[in-house]
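With one protein chain held back, the other chains of the complex are shown just where they sit.
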Amino acid sequence: MADHLSTARVQRWVHGFTDAVEERGEYLTDLDRRSGDGDFGTNMTTALRRARRALAEADTRAGAGSAFQVLGETFLGHSGGTSGPLFGMWFRDFGKVGAGSGAFSLPMLAEASANGWATVTRLGSARVGDRTMVDAIAPASRALDEAAEAGSPLAEALEAAAAAAHEGAEGTSGLLGRRGRTSYVGEAALGSPDPGAVTIALFYRAAREALDA
Amino acid sequence: MADHLSTARVQRWVHGFTDAVEERGEYLTDLDRRSGDGDFGTNMTTALRRARRALAEADTRAGAGSAFQVLGETFLGHSGGTSGPLFGMWFRDFGKVGAGSGAFSLPMLAEASANGWATVTRLGSARVGDRTMVDAIAPASRALDEAAEAGSPLAEALEAAAAAAHEGAEGTSGLLGRRGRTSYVGEAALGSPDPGAVTIALFYRAAREALDA
Amino acid sequence: MRRQFINDPGEVVSEALEGFAAAWPRHVRWNSEPGYLVRASPARDKVALVSGGGSGHEPLHAGFVGAGMLDAAVPGAVFASPTAVQIREASLAAHTGRGVLHVVKNYTGDVLNFRIAGELLADEGVASDIVLVDDDLATDTAEGPGRRGTAAVVAVEKVCGAAAEEGADLAALAALGRRVVAGSRTLSVALAAGAHPGQSRPSFDLPDGEVEFGVGIHGERARERRAFAPTRELVPQLVSPLVEALELGRGERVITIVNGLGATTDLELYGVFREVRRLLAEAGVEPARALVGSYVTSLDMAGCSVTLVRADEEVLRLWDAPAATPALTW
Partner (left out) sequence: MRRQFINDPGEVVSEALEGFAAAWPRHVRWNSEPGYLVRASPARDKVALVSGGGSGHEPLHAGFVGAGMLDAAVPGAVFASPTAVQIREASLAAHTGRGVLHVVKNYTGDVLNFRIAGELLADEGVASDIVLVDDDLATDTAEGPGRRGTAAVVAVEKVCGAAAEEGADLAALAALGRRVVAGSRTLSVALAAGAHPGQSRPSFDLPDGEVEFGVGIHGERARERRAFAPTRELVPQLVSPLVEALELGRGERVITIVNGLGATTDLELYGVFREVRRLLAEAGVEPARALVGSYVTSLDMAGCSVTLVRADEEVLRLWDAPAATPALTW
C-alpha cells in the first residue's frame, strides 16, 4: 500500500468525498434543520458539484494540492452560508501544503490539517466542545500528528484520523451549540450531531479509502 | 340716494357679501356636491373670513378699490380650488378700477364688471351657457353697460344687475357643465344651480343693498 | 392601517419643508410666508426658472432648486396647486431683471394659478412665460384638459436650467422648454396605491394579479387595469407606445427617465431600466442618457413611470451641464 497520496489519488479522495456528501445530502440538511436553518446539505452539494465541473477542466499538473485549490476557490467563490467559506479555507490549506509536490506524505497531511484547524479557529473562533466542525477537525488532526511523530504507515494514520473524526462528530450530539446558528437553538439540537463535523469525518474517511482504491 | 358707492359703502358691500355667503355656506357646498366636489362653500367662507380679518387692518385711504384689492389678494393668496383664484382676479379688477378714486360711479362699476368678465373668460375659457359663474357675470355686466349708456341712476342699474345675475344663476339649473368639475358630472347636476353663479348674484345683490344702507 | 410619520395632516407639508430647508442650507432658503423656496445663493443676471405644484411628489420640485436648475420652487398642499400669490412672490424673489420662466405641469389648478401669477407679474412689470409640461401619454385624448404633466418635468427643469445658466433669454428658454416637452412622453403603471397623509387606507385597492395601467401622480386610479406580469412583459407595454407616439426612428437618441412612484425599490427600477434599454436597442433607438430613481413620486404609491425624451446635440449638452441641487447634482 502506498505511503503517500499521489495527485491521482487526491483526485479520488475528492471525488470520493463528493460522492459521500451527495449520498448524505438529505441527511445533512436534516441535521442542519435540527440545529440551524436547514440549508447545509444543499449548500454543500451545490458547491461540490460546481467544484467537480471545475476539476474536470483544471490543470492537475500543478501538483497534489491542485484539486484542493480548485475546491477552495469554488467554495470561497460560490458558497453562501457560514460553513462554505470555512470549508473553502480548509481546502485551501490542503491545497497550499500540496502545491508543487507530486503527492501528500503523512507529515504533509498532518501539517495541512493543523493549518486548516488553525485557520478555521482564527476565522470562526470555535473551540473544541462548541458543537462545530472543529469537534471533528481537532481529534483528526491530533491523530495525524501523533501518527507522524510515531512514523506510522499512512494507511494506519488515516484510519486513525477518520475514526477520531467520526467519534468527534458523533460526540457533538451531546453538545450545546456555542457558535453559529446552532447557538440560537439550545437544547433542541441535542441528540443529533453537527452536520459540519459529520462532513469533516466523511472527508477523512474518503482520504483513507483513496489510499485503497 | 347716492349716485356713487363711496369707500365706506364699498366696505358695506364687501361685508354684506361676506355675510350673505356665510349664511349660505352649507347651501353652496351642497350645490357643489351636486355638481362638483363639495368644497365650494367651505373654500369661499374660509377665504372671506380671512379677508375680513385683513380688511380690519387694511389702509382704506388708498381709495374705493382698496377693499377689493384686499379681497383679491386674499383669494389669490389663500384659496385653493378653481373658483378661488377666479374670484381673486374678479375682485382684483374691481380693485384696479376703484384704485385712486374716492368712490365707484356707475361707469366705473360697468367697467370693472366688464374687465372681470374678460379676465375670468381669459383664464377659465368659459362662455355663457357652460354652467359657471360666467352665466351670472355676463347678464349683470350687460345690464350695467346698458344702464350706464342710458344714464340710469345707480340704484336702478344695480337693481337690474342683481336681478340679471340672479336670473342667470337660476338658469344654470338647466345647463350641462362644460367647464370645471361639473363637466365630469353630466346630467346629475341638472336641477340645481351652479354655486359660482349663485355667488356672483349675491355679490351684485350686496352692492345694491350697500347703496341703501 | 397605514402608519406614517406624521403629526397633524394639515402640517405635513410645512413641517417637511422646514426640515428640508434645514437639511440643505447650502442650497435653499424657505420662506414660510407665503410659502416658497429660493436658492440660498441667488443667481444674478439670468432668466429666473420657477416651478411648483402640489406636494406629495418629492423630491419634485423642492429638490431641484439650486445652481443649474430652478431658482425657486412653489409647493402647494398635498396634490393641490400653490396659490397665485405664492407663485408671484417666489417669482419676484427669484427675478433678476431678465424675466421669469414658469415650468408648469398640465393640471387645471396649476395652469390657472400660474397663468394668474403671470398676470400679477405683468402688473409689476415683470415679463414671464409658461412652459406647459404635458407628457402623459395615457391621457392623450381628443377631449378634455389634455395630457397630464409627469416625470418629463425633470428633463425640462434640467435642460432649461442649464440654458438659463448660460444666459439664454426668456423667449429662447420658453422655446427650448417647449421643444423638450414636444419630444417627451411618459407612461406609468402602479402596483399598489399610496395613502394620503393621515388616511389610514390606500386610495384604491388593486385586485390580485392586476396592475393600474396609465396611472397619474395623484394617487388616483387609471382608466385601465391590466394583468400583472413579469418585468419583461410589463415594460414593453410602457415603452412601445412611447416609441410609437414620439415616432422615434432608428438612430435617434433619447434621454430615458425610469421614475419610481414612491414605494418601489431601486432594485426594481434598475431592473425595469434594463428592460427599457433592451427594447430601445430592438427599436434601434439610442439610450443616450438615463436617470433612474424616485424623482416624481405619488406619495408612497408602488409603481414606476418610463419617460422618453427626444434628445439632440444641444439637449444632451444641456442635460450634461453641471447642476447642484438637493436631489440632482452632477
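Going in written order, the chains are labelled A, B and C, and every chain counts its residues from 1.
One rule holds for everything that comes next: a residue touches a chain if its C-beta (ideal position, glycine included) is under 8 Å from a C-beta of that chain, and two chains touch if they have at least 3 such contacts.
Small disclaimer: the values here were computed from a predicted structure and weren't measured.
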Omitted chain - touching chains that are shown: A, C
Of C:Gly52, C:Gly68 or C:Gly262, the residue in touch with the unshown chain: C:Gly262
Option from C:Arg29, C:Arg178, C:Arg221 or C:Arg277 whose C-beta touches the chain left out: C:Arg277
Sole residue of A:Met89, A:Ala114, A:Ala136 or A:Leu175 that reaches the chain not shown, by the stated touch rule: A:Met89
Missing-partner contacts on chain A, residue numbers: 73, 76-82, 84-86, 88-89, 119, 123-124, 180
For chain C, residues in touch with the removed chain: 1-8, 12-13, 15-20, 22-23, 55-56, 58-59, 63, 78, 191-192, 197, 206, 208-209, 211, 228, 230-232, 234, 262-274, 277, 287, 290-292, 297, 299-300, 302, 304, 324, 329-330
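Keep in mind that, in the parts below, only the chains that are shown with their structure count from here on.
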Third chains touching both chain C and chain B: none
Chain located farthest away, centre of chain A as origin (C-alpha): B
Whole-Å gap between the CA centroids of chain B and chain C: 35
Distance from the mean Cα position of chain B to that of chain A, given in whole angstrom: 90
Intercentroid distance (Cα basis), chain C paired with chain A, Å: 59
Two or more partner chains touched - positions in chain A: none
